[in-house]
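One structure is given below, represented as structure tokens, and several questions about it will come after.
All protein chains but one are shown in place.
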Amino acid sequence: RESDRAGRWVTRGLIGLIVVNVVVSVLETVAGIRAVYGDVLADLQFATGVVFALEYGLRLYVADLHPPLRRFGPVGGRLRYVLQPTAIIDLLAALPLLLVFVLPGSAFAVVVILRLARFFKLVRYSPALRSLLSAIASEQRALIGSFMIIGGIILFAATLMYLVERDVQPDAFASIPHAMWWAITTATTVGYGDVVPVSVAGKMLAGLVMLLGYAMLALPVGIIASAFAREIHSREFVVTWS
Amino acid sequence: RESDRAGRWVTRGLIGLIVVNVVVSVLETVAGIRAVYGDVLADLQFATGVVFALEYGLRLYVADLHPPLRRFGPVGGRLRYVLQPTAIIDLLAALPLLLVFVLPGSAFAVVVILRLARFFKLVRYSPALRSLLSAIASEQRALIGSFMIIGGIILFAATLMYLVERDVQPDAFASIPHAMWWAITTATTVGYGDVVPVSVAGKMLAGLVMLLGYAMLALPVGIIASAFAREIHSREFVVTWS
Amino acid sequence: RESDRAGRWVTRGLIGLIVVNVVVSVLETVAGIRAVYGDVLADLQFATGVVFALEYGLRLYVADLHPPLRRFGPVGGRLRYVLQPTAIIDLLAALPLLLVFVLPGSAFAVVVILRLARFFKLVRYSPALRSLLSAIASEQRALIGSFMIIGGIILFAATLMYLVERDVQPDAFASIPHAMWWAITTATTVGYGDVVPVSVAGKMLAGLVMLLGYAMLALPVGIIASAFAREIHSREFVVTWS
Partner (left out) sequence: RESDRAGRWVTRGLIGLIVVNVVVSVLETVAGIRAVYGDVLADLQFATGVVFALEYGLRLYVADLHPPLRRFGPVGGRLRYVLQPTAIIDLLAALPLLLVFVLPGSAFAVVVILRLARFFKLVRYSPALRSLLSAIASEQRALIGSFMIIGGIILFAATLMYLVERDVQPDAFASIPHAMWWAITTATTVGYGDVVPVSVAGKMLAGLVMLLGYAMLALPVGIIASAFAREIHSREFVVTWS
């Protein structure tokens, strides 16, 4: 019980560190903030990086004590631990610290992405997030099917609009991939308005695509909503934070 | 029964006053209307404010007669009443009247916000609203989890788009927080169109974010829809107005 | 059985006439089409109008033969029939024909609206539409509650944005009603992009409103979806066309 409470505080501390680290990584990209608080942010970045590296080291050190891995011996058990998804996420979270010394300045993109990949560590500590993700994963076939329908609608919308508008707007609808940019912004109801059909036939087609895109939303929502409802009915849907 | 009917008319009258007060507070900010009807609106503002202050005073006066609070005595009972959420809303609704005499003209923002906070008083009088809010509250962990997923998608979309477009559009994608403005308008399918990716890689990434943002909507909708369905199945979902 | 089949053909004919009439009323407003086909469209408008007037006359003539109205006598039964919602819709559909002779040219708006009100006659002939509308009506309290929440979010979003952006964009955010135009286009995820916050605080507030507006959609969808699910479970949801 005492160790339970200690474990909960360690978990909360690690969640706090992840949030601090992600916020620092985001703010470091703002030139104005970097100019003034650059040193403080770099220190925070380094300190949280050290904690993630230490966490990974300690987890790896005690990995061979876990009952399911114990029987593979100290080396085999640790090797198997390293290949688990959660251990890979922990390693990715520890990597940016080491890469700073190794990589040249041009690998900026790699470091930025790896730093933000620490956000994935939250999945480890949030049962609510894990429940949601597993409910989504359980319907992956139906979701793939619905994305094939959505993809097919976008493909046909783009093809028809390309045929209708390419003479009127040869730049915006120069090819089917060009027309797909219009089709995807329209079918998902984002509607930037940077590419808009101007001919009467184009506008009628666009209206149809809008209505289809609007109704299409029912597919993923219906699948997820009924997956959740089923989870709730069959066994108590476990959505607890800690 | 007679007092029930009287109570219902008092409730309806108070609902009417809240609506009148909120409409007056909104119209008072329009220069053209203030120039012509300024005095009438100020009088209405004052009159409804007096009623809310009187309501608060009367509720506080009789607070120690309520069975659960009676045993704490006239002072203790009233102190406990004052700290209840509904009593705090009533106090906030009564405050703007008093603040006009105290605050300088520069505290305009505080007065405007407090005046519109009277809208919260409606929750007190509408069981339908309370039922909806408690159904939402009962799923807060799942909703926090789904907002973490949405937040994570927005964070990654912003980071990747920042890396892809910062050379092409150094102003719009100057930093990750800048790119977040694009990411949030796109993932929520609002799509103002003030910031739009122009490179091919950026447009492909944007298309992916649109589809993810579109599907993401299934999470809160699925959670709320199945929460409502469960409420209806288990016990009769009480959605009555008065 | 023979009269059943005849009745079905009359119904289909009337549905066809409504569709023809609505299409004609829409096309008549296009200057280019009116210049070329003006006479044909006017004739079609007149012919369908005569049929609707005849239909109303015949229905009124036989109204006192209906069992529930028969006992009120020829005059009383017909008076009661006239006040029924379906009879009022039929009367509105018959009116434009008569008004053309009575009203001056300036009453153009009244005639256009009345003509399109004929669309409501479809509700009379489509049980699927009636089922959907009654399912929506059965949840009107929960829907009013959810629109109060949506209205409250829009009101607060507009108020806060008015306070934040009125110094930077004095035209677009001149008053709370002005800011409401921004708030409503954002919270409903329409996002025209004609009014966009420019300050950092305004953009952060806008991001919050977008996420809230996005999640808010769960309320009406959840209510309607669970109302449909309940209809299906309790009694067979009758969605037949004729």
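Labels for the chains are A, B and C, by order of writing; each one numbers its residues from 1.
Note that contacts are C-beta pairs under 8 Å (C-beta built on N, C-alpha and C of every residue); 3 or more make two chains touch, one makes a residue touch a chain.
All values derive from a computational prediction rather than experimental measurement.
In the whole complex the chain that is left out makes contact with A, B, C. Listed residues C:Leu143, C:Ala157, C:Ala172 or C:Leu211: the one in touch with the omitted chain is C:Leu143. From the set C:Leu60, C:Val112, C:Ala174 or C:Ala201, the residue in touch with the chain omitted from the display is C:Val112, counting the whole complex.
One chain of the complex is left out; on subunit B, the residues touching it are 189-193, 221, 225. Take subunit A: the residues that touch the chain left off the picture are 139, 141-142, 144-146, 148-149, 152, 155-156, 159-160, 162-163, 174-178, 180, 186, 189-193, 196, 203, 207, 210-211, 213-215, 217-219, 221-223, 225-226, 229-230. Although one chain is not shown, part of subunit C still touches it, namely residues 22, 25-27, 29-31, 109, 112-113, 116, 119-120, 122, 126, 128-129, 131-133, 143, 147, 150, 180-181, 184-185, 188-194, 217, 220-221, 223-225, 227-229, 232, 237, 239-241.
Criterion: only the chains that are shown with their structure count from here on.
The copies subunit B and subunit C differ by a rotation of 90 degrees on their C-alpha atoms, rounded to the nearest 5.
Subunit C has its Cα centroid 41 Å from the Cα centroid of subunit A.
The centroid of the Cα atoms in subunit A and the matching centroid in subunit B are 29 Å apart.
Within subunit B, residues 180, 189-193, 217, 221, 223, 225, 229 each touch two or more of the remaining chains.
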